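All protein chains of the complex are present and in place, except for one that has been dropped.
Labels run A and B following the written order; every chain starts at residue 1.
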Amino acid sequence: MSIITLTTDFGQKDGFSGTLKGVIWKICPRAEIADISHEITPQNILEGALILWKSYRYFPERSIHLAVVDPGVGTQRRPIVIRTGHYYFVGPDNGIFTPVLEDAEQSNWKVEICHLKNVGFFLPNVSSTFHGRDIFASVAAHLANGVPLTDLGPFIDDPIRILLPKPERTDYGWRIHVVAVDLFGNLQTDLPVEWIKDRGNAIVKFRRHEVKGVIDTYGAGTPGKMIALADSEGRLEVAAVNGSAAQVTSAKVGDIIEVIE
Amino acid sequence: MSIITLTTDFGQKDGFSGTLKGVIWKICPRAEIADISHEITPQNILEGALILWKSYRYFPERSIHLAVVDPGVGTQRRPIVIRTGHYYFVGPDNGIFTPVLEDAEQSNWKVEICHLKNVGFFLPNVSSTFHGRDIFASVAAHLANGVPLTDLGPFIDDPIRILLPKPERTDYGWRIHVVAVDLFGNLQTDLPVEWIKDRGNAIVKFRRHEVKGVIDTYGAGTPGKMIALADSEGRLEVAAVNGSAAQVTSAKVGDIIEVIE
Partner (left out) sequence: MSIITLTTDFGQKDGFSGTLKGVIWKICPRAEIADISHEITPQNILEGALILWKSYRYFPERSIHLAVVDPGVGTQRRPIVIRTGHYYFVGPDNGIFTPVLEDAEQSNWKVEICHLKNVGFFLPNVSSTFHGRDIFASVAAHLANGVPLTDLGPFIDDPIRILLPKPERTDYGWRIHVVAVDLFGNLQTDLPVEWIKDRGNAIVKFRRHEVKGVIDTYGAGTPGKMIALADSEGRLEVAAVNGSAAQVTSAKVGDIIEVIE
């Protein structure tokens, strides 16, 4: 079984994601392909990085994760493959794999990064505007066919990284960040709830809102009430019971939330 | 062949539906997965119930239909599997399977409902906010692997039901409901057209609009003209030829339409 996932900012109207699947199946007919997202905000590398990061570990070992949010397409930015943990990652060298590299460092996984210089694994004609099709989908399919990294190009050790938001220690607790706002209007942050000393009594302050205690579930609160809880990745999340915290607070990505322990 | 379908209110941006596929393939690598919809209005159980209902019968026998519109995630609401007709249904016990249960009653199909109490078929760590991933996708994949219902938990016979809109008899015909508005702006109702005595002469009244006769196809009318016809499920539909009846009439789900026979 050969699984390839797709994370892009291509949208779902123009047929680009379908074209990736055609390219993949032409080279590796047995590949199973899953869309993670094609709705990344155009050219928002951080958003793409975080959405891929939340999903990739749930796939079977040896899955190949293609990620194409690529404002530098057609320039000198390098096309790369990363092998780490149980997975492969294919895409532009622009920092979209930074959270994956951090996972590897925290877990002491071996990391191999290959600069895709061997054009023999690209489509015959490489456009300057659609490397997702002409380079990345093609290389991902060859990987799925068992082509070893060493055939694809030289190894490198200086991948581009982006700055990921991190919780900052304060005198009284944590200064943390809204890293994403999901469809339900829940505010996702960068603070692992297990870092909070006394969850039951912690106070989460955001604009004029103040929430006491980190609870366990959306259900435990009056509808509309602001709550703080652990999200599905164990990070602190601010939500409104059966409502949208984003709407209530006008929060946006990058906003600061204070946690008082 | 093992087919699993997905109907959720997760949207398509945040990667949640991709994560479900990863979880499924890790447990059942040969599963074929089809998205029915991830665009259910957040937490709208009735909408999810009706969209799943229109689609499920078109899948091969033994398909497993996962449906996660789950405002009660993390509370005491039960996770369940229903087996009826030729299909399995996996999701929260909140009424989303009500139309399926009604189909079973009308067709005298055997119904088995299992309360998913055996955590051995869940992911090792169950979050309180993403049971779609940690419980339902995992259980669906085990079902696809052939795990029998009896292994998953005790049978129950009191599933939660929601109130489905139903046509009401009036002195002169029917009082019916707009149950959905599709992408084209067509108004879907709850009245099987075969219940109308004299279709050619029936009058369909909605707000200031009056349509005479239930016709056979969109094509048979002047562009822009309001028409009444049988939709793809044999229910009465109000449409505007090559236009949007929803726009013309400002109709919304729940509105009442009168049919005079």
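Keep in mind that, in the parts below, a residue touches a chain if its C-beta (ideal position, glycine included) is under 8 Å from a C-beta of that chain, and two chains touch if they have at least 3 such contacts.
Not measured: the values here are computed from a predicted model.
A.B. asks: Taking the entire complex into account, which one of A:4, A:23, A:139 or A:152 touches the absent chain?
C.D. replies: The one listed residue touching the chain not shown is A:23.
A.B. asks: Among B:55, B:118 or B:145, which one is in touch with the chain left out?
C.D. replies: The missing chain is touched by B:55.
A.B. asks: Among A:127, A:150 or A:201, which residue is in contact with the omitted chain in the full complex?
C.D. replies: The missing chain is touched by A:127.
A.B. asks: List every residue of chain A that touches the chain not included in the displayed model.
C.D. replies: 9-19, 21-23, 25-26, 29-30, 33, 42-43, 71-76, 127-130, 133-134
A.B. asks: So that we can see where the missing chain sits, which residues of chain B does it touch?
C.D. replies: Considering the whole complex, chain B reaches the absent chain at 1, 3, 5, 7, 12, 32, 34-40, 51-52, 54-56, 58-60, 63, 180, 182-184, 216-220, 229-232, 234, 237, 242.
One rule holds for everything that comes next: only the chains that are shown with their structure count from here on.
A.B. asks: If you average the CA atoms of chain A and of chain B, how many Å lie between those two points?
C.D. replies: Here chain A and chain B have centroids separated by 31 Å.
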